[in-house]
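For this view, one protein chain was removed and the others were kept in their places.
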Amino acid sequence: MATSLHVLMALGGLTVGLLGFTGWMGDARALDVPWLVPLSGLSLRMDPLGGFFLLLVGATTVPSSIYAIGYARGARRGLGAYALFVLAMAVVPLAANVPTFLLAWELMALASYALVLTDDRDPAAVRAAWIYAVMTHAGFACLLSGMLLMTAWTGSLTFADWPAAATTLSEPARNLVFVLLALGFAGKAGVIPLHVWLPAAHPAAPSHVSALMSGVMIKLGVMGILRVGLEWLGVGPPWWGVVLMLAGTLSALGGVLYAAVEVDLKRLLAFSSIDNIGIILIAVGAGFVFHSTGLETLAIFALAAAFYHILNHAAFKALLFLGAGAVVHGAGTRDLEAMGGLIKRMPWTSAAFLVGALAIAALPPLNGFVSEWLTFQALLQNGRIPRPELNLVFMLALAGLALTGGLAVACFVRAFGIAFLALPRTEAAAGAQEAGPTMRAAMALLVVACATLALTPTLLLPPLGATAARLLGDAAPSSREDLLTIAVSGDFATLSMPVIAAALGLGLVLPFVLLRVGHAPSRIRYYETWNCGRLLQTSRMEYTATAFASPFRRVFDFLYRPERVVEIEAHGESRFFVRRMVYRNPTRSLVEDWLYAPLLGAVRAGTARVRAIQSGSANLYLIYVLAALLVLLVLA
Amino acid sequence: MREIGAPAAVVGALAQALLVALAAPLLVGLVRALKARLTGRRGPDPWQPYLDILKQLRKEAVISTTASWLFRLTPFVLVATMLVAATVVPVLVTRPALSFAGGIMLLMYLFMLGTFFLALAGLDSGSAFGGMGSSREVAVAALAEPTVMLAVFALALRTGTTNLGTVAERLGGEPALAAHPGHLLAFLAFFIVMLAETGRLPVDNPATHLELTMIHEAMILEYSGPYLAMIEWASAMKLFLYMTLLINLFVPWWIPTEVTGAGMLLGMLALAGKLVLLAVALAVLETAVAKLRLFRVPELLAGSFALALLSVASVVLLR
Partner (left out) sequence: MRRLLLQGLIRAPLTEPLAPSDDTELAALAARLDLAAKKRLGRSLSIREIDAGSCNGCELEIGGLAGPHYDVERFGIRFVASPRHADCLLVTGPVTLNMAEALRRTWEATPDPKIVIAAGDCGRDGGIFQGSYAVLGGVAAVVPVDAVIPGCPPSPAALIAGLLDALGRRS
């Protein structure tokens, strides 16, 4: 039964994806069912932006569902939640009025909450689900208040009426609505400091669900920000874009820094998602700033870069999560320190994960490189803005983006190298089995997707630019007739992915052929690893994940504030004869310690104070009732 | 600058890659010979690296039983990235054949591709030295590559392009563009990072035998035979490309803009002369300073990052 549902979901995803594609290309559709949803009924509209995100939902559901056929074999739990999750995610981009949107948003949150709780015997998963529920509902409260304020001020529940009415609103009103809605959407997107639920929830969910959450759900938060700032509220002041860019830079740096020292493989991928959301937000923020300073062509370009990264991230993050799921399935653990040697035991999964790691590290000739290149180019164009304070913000974003690029490479060298290479560190890793055929097929699909996205930027950028133009209310930019090369602003910069791929391929093949022709090497002999003539080579002598990250822990110790925990167990007779020693070097989360702990402490203290009114005395409660009646009589 | 057709572009690209590939070991040998002279030794001949590489190509390869296909793939990836990078850097002419394929970002990410695979190869054999080298190498690269990008971004913002060849051409054509404090800061940042990325003192000692002081060498301890030859050769090409980039971006005069016989000859002589001067400066610097303690290296790199950031800021703010 699970298999048939997942096959159905895959087919459904394909249909939805194709529908989204037609919408993205400009085929507008509408659907109204007045009785389905309270207040103003169900109302769906597909515009290019909605079509784009619908395509994203459908296209990511296909490999997830195919994967789940093999991964969640026989599992009865979570099937309904999965179907509801995908359905809700498909409705959100299309929602055309407030009740539809909020209903779909909440259903999406509830369904994913249920999915995070799939393994409800694990206390960490239960805690993760709790944090997720609290954070998503705090965001929902912001969304609700923002949207209700807009409804009250513009007199309409339909989104299409808001842009025209927004011009009549005062500046502080629009700012307030923007802040509320942006906070709600940013919380869903996982922007630092609202990210605390992401690293807890994504690892707890099953891997194909994590792929959907990281690849699609958090992007819907970005979609919300785009709609709010560019469509519903008209043209905003530049500080909206500045805030987005700074938040994006912070998320990008924070995400990758925490990923670089993380030992749980899926938590590492979750932090990396925060990093990529940061990169997307930098591009979105740049688009906002260009739009508010009137540089429409550049705004379209920056937004197109953001859209490209959204597509790319969905592809390679889903690939990585599916690969991580296969690894966890095979090795039985999420702990990097317990893996190793999987490249020989799970060759297909390793190859797929390697492609994902290369793509997310933005290395040529894969797709991550294209969208990072586009984002850099968009940021470099800031010279056209004649305001030094904005130029400085762009410069900070440039520096942050460059830094995250380098750190992402380090992070994924560590993730792939420790998990897959050298000797297995535990018995479980030594006995790992390769993933099943459906799981491999899903990963292969995503590898093909990454390769396609890498080689076709010239085909993808025109429709992405048109979507951005539609969103900004401009005419679509004219596209150049060059299949091989993207060009920015004349000859500011050019990029030709097919040529790079071909050149690298030739560079790989040429030395290989030359060596063959020269009969080199004369012989290949296999012998043990050079270990200075020592008699033993075990997995204990390999580098550990904690050790690999120690240069980062040292350099960024102001952020991590690591603690050294050493437990020594000695023999009974003398404390100098050690039986066992355990060394831990955990890092502490700055955001949790400085923001959430004091906040929660203050809330707890406040509520403890307020609890005094619950004295338990019936007489006191009667006095409360009397007082409330008197107040109401006075007010009425 | 006239447009060149596709076949000419391919020939030009191959020719430039071949030139860099052939000349790189000579540069490494020259620096080694100069360092020997500076310490009072007669030293090896400057063409000694060619003999070393040729000898290694004829040896057998001993491969660890723990290693996987990644170990054998890595030398090819390194050579491929260096060859492609050689076609993007302005070496002989200002617009190398493949310069349209990408600019400074392509170059830096190509180098990072090589570092990625080399670091994985260091982990692949399961030795502690390899892991240690990989960990240090990616930490240094993570802090160094952004600095190079920012330094060249400062130049790009001044000259209005990120294509390296066009930057060189415009700076060469209008020397006034180079008279800017951001230029000097970018030069300093680039120079420091060049030392870090190519594994030179004071960041890494290419001639050390103590594994605990190694960064680059530790990752290649397991390689032998033709694979070792390819890796050494790729490192030589990396040094050549970094030095050429430094020269052609910051001292961009006498680089021919067109492919003519006399122009190429002048260009080659000019490049050779500048490279020799830079090699002397590098040898003197390496002999004069001691290697930095490993945990002081991030301070150096953070300092160069700050310089690069300042150079971008000065270009952006002082128009």
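Just so it is clear, A and B label the chains in written order, and each chain counts residues from 1 on its own.
Criterion: a contact is a pair of C-beta atoms (placed from the backbone, for glycine too) under 8 Å apart; a residue touches a chain by one contact, two chains touch by 3 or more.
Please read these numbers as outputs of a predicted model, since none were measured by experiment.
Chemist: Counting the whole assembly, list the visible chains that the omitted chain makes contact with.
Modeler: Counting the whole assembly, the omitted chain is in touch with A, B.
Chemist: Touching the absent chain in the whole complex: find that residue among B:Leu38, B:Leu73 or B:Leu184.
Modeler: B:Leu38
Chemist: For a quick check of understanding: of B:Thr159, B:Thr198 or B:Ser224, which residue touches the chain that isn't displayed?
Modeler: B:Ser224
Chemist: If I consider the whole complex, including the chain that's not displayed, which of A:Arg73, A:Arg523 or A:Arg604 touches that chain?
Modeler: Per the contact definition at the top, the residue touching the missing chain is A:Arg523.
Chemist: Which residues does subunit B use to touch the chain missing from this display?
Modeler: Residues touching the hidden chain, for subunit B, are 36-45, 48, 51-52, 54-55, 58-62, 208-211, 214, 217, 221-225, 228, 284, 287-288.
Chemist: On subunit A, where is the contact patch with the chain that was removed from view?
Modeler: The missing chain touches subunit A at positions 522-523, 525, 527-528, 530, 532-535.
Just so we're on the same page, only the chains that are shown with their structure count from here on.
Chemist: Residues of subunit B touching subunit A in their complex?
Modeler: For subunit B paired with subunit A, touching residues are 13, 57-70, 75-77, 79-81, 83-84, 87, 98, 100-103, 105-106, 109-110, 112-113, 115-116, 119-120, 123-128, 130-132, 134-136, 138-139, 141-146, 149-150, 153, 156-157, 160-163, 166, 221-222, 225-227, 230, 295, 298, 302, 305, 309, 312-313, 316-317.
Chemist: Across the complex, what residues on subunit A touch subunit B?
Modeler: 343-344, 354, 358, 361-364, 369, 372-373, 376-377, 380, 382-383, 388, 391-392, 394-395, 398-399, 402-403, 405-407, 409-410, 412-414, 416-418, 421-423, 485, 491-496, 499-500, 503-504, 506-508, 510-512, 515, 518, 520-531, 537, 539, 541-543, 547-552, 554-555
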